[in-house]
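This is the structure I want to talk about, given as structure tokens.
For this depiction, one protein chain was excluded, whereas all remaining protein chains were kept in their positions.
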């Protein structure tokens, strides 16, 4: 099977979707001729023409608003916001319009759009190229929120998202685009070529939305993670020797609660990890759910290891980033509790 | 002492602040000549002139963006977004600009603005006049988030917010504007005139940000609430006879964790109540914090009673609204757990 | 005033406020028939002056004059009059229903009936409107059943939107009427997106966006103009300038620009201003712009100059911010009366037939209302279920919502 990077897998997903369904269109800033600043759409304009893959003016609200109109017409726009940090101008269109269109029109109009955006830190991108805004979307009824962690999933989830009848926020951890990053920034990075999950079929397949995957089995503590943090959590388990079960959530909304509850039921302990700021991050929802559903199994409070409650800094990136050291300390601490 | 409604108290706060500090300016849609669709700014233009209280074009991003520029100049804008449901177009200015200005400029520029907005449901306002978006702000480092529940607090908190050196999101539960609403929509409503907390000094005073208040002492279970839900929680306690301690959080960010921990330490049980949708609502953060800080005192999982994860409906308002019946059931259930 | 050499803030003010005598004499009203009618494939740069004039057809004597007089037949005009009268009667009844507590909220069209009623008749089946809350004429003139409108307003058991939406926030896909959003401006760019989709699919259908004078200040207005201009989308962009945005006069949104139509000039769009109270002028200008769009010549921006005679909504009382008599002084008259007079001049209508039509229409509306009320009103009779509240958030209900629905006991 071919090996792909995340970027190649994401590109392949759009290629396959455009090839199968003429209603799939792709657009965004620098997405057309150039193929995107991360090259995720490279070659699509050439292959499918300027009507189906094109550059847009720099107006995120316009990009999403136009996509909503197109979706109401019957197309399936898969659009790019250049960085998740730049999604806020489109927030009204997403929250007030895309998320509620099916509901408020009682299904007369629907909004099958996918909004792709590079998310997360670890590239010295400073406050405007590092944010993880997933919790701002998981609070919004009507949206689905997906965060893939490897090429295989990225392609399968993106095809599933494009085929989904409802709006999907598709967050691509940019630190994973070219290789699995485990947060050991001082060590050489590995490339996807050496990782089994870079084996990605050329053709069509889907990874269903709403299903988590256990990435590392363990009996001592359950770690809930997604995106880059999946690798950080695995590294923390290896580094500390704590027998952690690492769950890659993949879809945050709707959430695969069953897999979580089953695991915490077994381990009795839980650590939640994400890059976003702590307060009202998605970890809060996870902690709340775990204590709601596993209260009588829990032997220690659910701990959260996250970005600090500050804007994302530039120079102090590795102090901010919840790396294997901080996650490892939490694993040890939760075992001692 | 004079008795005021919430509206009068809020107006009085701005009046006092404008009278004391020439740098306080007030503006927003319909805020100037007419005095606001809820009349919170009535009379201020007449008293302080058109340069200090004026109508704006209908552009929420423009209103906040202009306020940020004014704050950077040295003014203290206290602005109105007509309904919290209409804040999203301004979300980028709030999150990317107001919240981070002090940090990113290392204090060279600051952003002492207050963004007032009517929030919450209970008025048959449908999906665009009923939302409670507080969790979308509590996730943002650099913001403060305030939700008053009575005239005395509303005035004192609003003056404190205007005098605060940082941006404050000031959410006014519109269902409380004219009287304390306990969610018993089928019973006649009482007016503020009959409630002790409508006693509001004419002049200057502040209620400090970041401090919760116990509204009802109790020993069986702690209820964390804010805004309209404070009265619903009290009603639920009365209706069920459960000896609940009801805490009015007043400020969500920064949160008065000490008061919460002290109470749950005493009761060993906790129910969180809010109008906003459940998933990733502020209740998630509260539940996460309570289990983190009170784990060994908890005798039952922290329960959340909230709006459902749907857009805010029109006809089914009272099925959606977390009224005293639903809160009461949770109280009973948490006591039985 | 500030000292010399010092800056000061300019805040635009309407010329009259409650207590003053309304005066529109400064508003330049060109003679009916005086504005040229360019070919639809005109270079927009050649017709910039149309953004500063007003295209009018009906003169004071009720005659249709000039190059925009159009080709509507007697039957079509009589139908148009009927639509406007129906809308006005519908409004009156629903306002009353709101006062009677049968619903929570209502918004009327008084004075602006020509805009949506006439525009609708210039469209073809399959075209799509992205309306605001003040274009119910698109439904009335499009043959959408009044009783379904009322069911929506009453949030009753037959409400096509299952009680989920605020009254009057209709949705009627099959009638070319997009689901109304309560958020201002958002749908202007969606209309452009729909039109782009039609162009992408080499379809023949076009879209129409709608926005109020006040809402042109919203940022999505800009997004719409940028996208429409860049991709030459087959869309007609309609600005309904009814002089007021709740309590705020149009000068606050318009600022130093001469007109709202002029906003289109910076985008190279043809920008036309039209007498919004003149059914014939509205229809004729709409036809022109729709033909442009359909011939793939790109978008057109139209400003309809009209006046909001009533309150903004049932939550509003305009006497607090404008003279009560302002609407009487409005120089473009009443759209119903003007079309009525024209039909009388044309010899196909009379005061008597008008009175008779009024009675008939009232009857029709009351019949519809009775029918709707059999399905319930907001606080009594049949209503959408709690289950309806949980459904339709997604195509398939996800586990967490199923759990919540169960908790709610339904």
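Just so it is clear, A, B and C label the chains in written order, and each chain counts residues from 1 on its own.
Here is the rule we go by: a contact is a pair of C-beta atoms (placed from the backbone, for glycine too) under 8 Å apart; a residue touches a chain by one contact, two chains touch by 3 or more.
Keep in mind that what you see is a predicted model, and the values were worked out from it rather than measured.
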Visible contact partners (per top-of-document touch definition) of the missing chain: A, B, C
Touching residue (missing chain; options C:101, C:266 or C:399): C:266
Touch criterion as defined above, residue of A:51, A:178, A:206 or A:297 at the omitted chain: A:51
Candidates C:125, C:256 or C:347 - the one touching the absent chain: C:256
Footprint left on chain C by the chain that the document does not show: 2-3, 5-12, 44-45, 196, 198-200, 202-204, 206, 217, 219-223, 226, 228-232, 234, 251-258, 262-269, 294, 296, 298
Residues belonging to chain B that touch the chain removed from view: 25, 51-52, 56-57, 59, 61-62, 65-70, 72-75, 89, 92-93, 96-97, 101-110, 141-142, 144, 165-166, 210, 253-255, 257-258
Positions on chain A where the hidden chain makes contact: 29-30, 32-34, 37, 50-51, 54-59, 61-62, 85-86, 88-89, 124-129, 278-279, 308-311, 313-316, 319-320
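Just so it is clear, only the chains that are shown with their structure count from here on.
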Chain A-chain C separation of Cα centroids, rounded to whole Å: 41
Separation of mean Cα positions, chain B and chain A [Å, integer]: 31
Shared-contact residues (touching 2 or more other chains) in chain C: 162, 164-165, 169, 181, 183, 219-220, 393, 400
Overlap residues in chain A, where contacts from two or more other chains coincide: 61, 89, 92, 96, 103-104, 141-142, 253
